[in-house]
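Selected chains only, in their assembly positions.
Think of it as A, B and C in the order they're written, each chain with its own count starting at 1.
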Amino acid sequence: MKALLIRDLKLAFRAGGGFGLGLAFFLIVVVMTAFAIGPNPELLGRVAPGILWLGALLACLLSLDRVLALDFEDGSLDLLATAPLPLEAVVSVKALAHWITTGLPLVLAAPVLGVLLSLPAQGFFWITVALLIGTPALSVIGTFGAAITVGIKRGGLLLSLLVLPLYVPTLIFGAEVARRGADGMALDTPLLMVSGITCGVLALMPFASAAVLRVNLR
Amino acid sequence: MKMTVTDLTIARGGMPILAALSFQLTPGRALILRGPNGTGKTTLLRTVAGLQSPLQGDIDGAEDQIAYAAHADGLKAMLSVAENLSFWADVFGQHDVEAALSIFNLRDLRDRLAGTLSAGQKRRLGLARLLVTGRKVWVLDEPTVSLDAASVVIFADAVRAHLAQGGMALIATHIDLGLQDTDVLDVTPFAAVAGTGSGASDEAFL
Amino acid sequence: MSLWEYANPVKFLRLSEKVLPTLWVASIACVCTGLVWGFFFTPDDFRQGSTVKIIYIHVPSALMAINAWFMMLIASLIWLVRRHHVSALAAKGAAPVGMIMTVIALVTGAIWGQPMWGTWWAWDPRLTSFLILFLFYLGYMALWAAIEDPDSAADLTSVLCLVGSVFAVLSRYAVNFWNQGLHQGTSIPVATGERTVSDVFFVPLLIAMVGFGLLFVTLVLYRTGTEIRLRRARALMAREGQS
């Protein structure tokens, strides 16, 4: 398992997949939104938390199709399936690797981008917290989507079609936390919900993903 | 311990392609699968390796014993030869890759990115992987594709060594590997006759 | 004789062929009576005027849209547990019907919203969750379409349906939390004890709902039959190609 994690991280960095790209994409989406919406800072400030979440979500999404598809194409998955470690472990490790290379950087970058969107001062802390709690769910759910679409060549679009609806609850509560944080309102309910979703997903999704993956390998 | 396949029926795309197939793998011996293109060798190997489930029949003594090698070598273009190999070694709980590297003389290529290897070199690396799995049963699908004569000999020696240590091998190939005293199984006669594929997913609809 | 024996495609075909004609007649009759009655023989609502009559399409379709997904969920479970092809195909056949129902509910709702709320669309929880339901239908069908091998497709879509249902429920709550809407609550007696709609409107509505229910069953049986025949043709052709 450790070997797998290390290898995935290595690959992410070498193949120009990891860290940088997700971040850069995040940045671009945010900037683009600024362009698209127009320079009005007050307006930007109001939509900032949402846009940050949206950006994070899309950045995750775009890197999802590399999670399993690459290994499927070059046969690594077949070999891993015959290897001693259970598929559940494999998908979990993959999700973890995806989070480290995508989710984590986003969390760290969010405050900086918040500045670009003139996010209200008290919002910074909460957007970070919300993302920190929410992004793991995104990675795990995403891995499930990747496992379903792994057989389909370049299934990127289908993947996002399947995954995005599953992201809805996380997004809503996450954005709610951020928005309320920015407006300085009470936010324990949404915060609880996000944490709940993340925990539940972390606990159960890997089994679903592994099951689906087995189907796709046969 | 030996591996026994009894009365196996396998399918692709919902239709049986090989039926009533039985054979045995005994330590120290290799079984060569032969048969024209499209008879179902690859499918059979995948089934034996547990990558797809048979329609009927069962496979004993295979669990966690099998090292599978197919057309796709599972190499990462962006990892060096040594890294690729040691990754699989770790996964299978082994450690030294030096032996494998030198047997398939990949020593001088060890730091080259796998993506820059030639077809034959890639294949050699793929075969070297078998040595670091420490598994007893090798299940190989056309292992010598795009290998030159010398490398074929190297491979044959590797198989012989593996058998000598009480390993087993199930190999599908179209060309002669120069392995002595191996059992040969021609799968052609087992081709599933239409309608006999009881249990095939589509049978229910007829 | 257990119900399961109709899990055999051939038996199922025979049965559906027997019952389908009657079902067609019955469902169409119900729908027509319900709608005609509703449209022409009920007084205009004092507040909503004649626009209220859209309820006779809107509500039934909305209900069916939800029930369709339930039915798919159950069918998927049956497939995963007992691996009866018919149930998998039934789920496959139900999806488009359900999606159409969703679209109808959305469209009629939107049309209704124009006079009532002065807007075609509002991010009301129920409306929104219907939009999400629509997305789930889309994904589900896209997945069916994208995979060649029917059995894998059945497995994958079933799992997706299970997971999807869980998240659909989650989303429902999320949306409720996110925005308290203007869409009125349910007032069907079965749903809640008392009712807010007077009999004059209610009886034809009931008939229409029954009609839509029947129509749904009919369509699903019909489509399942088609799917089965397709698979059968496929199997026969495969056999040809083989022998």
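In this text, a contact is a pair of C-beta atoms (placed from the backbone, for glycine too) under 8 Å apart; a residue touches a chain by one contact, two chains touch by 3 or more.
None of the values given here were measured: they were computed from a predicted structure.
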Would you state the complete complex's composition as copy numbers of each displayed chain label? A x2, B x2, C x1
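Going forward, only the chains that are shown with their structure count from here on.
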Taking the touch definition from the header, please name the shape of the chain graph: line, ring, star, complete or other. complete
Could you compare the number of C-beta pairs in contact for A-C with that for B-C and name the larger? A-C
Of the other chains, whose C-alpha centre is the longest way from the centre of chain C? B
Which chain would you call central, comparing Cα centres to the global Cα centre? A
Just how far, in Å, is the C-alpha centre of chain B from the one of chain A? 37
Would you kindly tell me how far, in whole Å, the mean C-alpha position of chain C lies from that of chain A? 32
Could you put a whole-Å number on the gap between the CA centroids of chain B and chain C? 48
Sites on chain A at which at least two other chains make contact: 218
Going through chain C residue by residue, note those that touch at least 2 other chains and give them in order. none
If we count contacts the way the header does, which residues on chain C are in touch with chain A in the complex? 132, 135-136, 138-139, 142-143, 146-147, 152, 155-156, 159-160, 162-164, 167, 170-171, 173-175, 177-178
Can you name the residues of chain A that touch chain C in the complex? 144, 148-149, 151-152, 155, 158, 161-162, 164-166, 168-169, 172-173, 176, 189-190, 193, 197, 208, 211-212, 215-216, 218
Touch list for chain A against partner chain B, complex: 2-4, 7, 10-11, 14-15, 71, 73-76, 78-85, 217-218
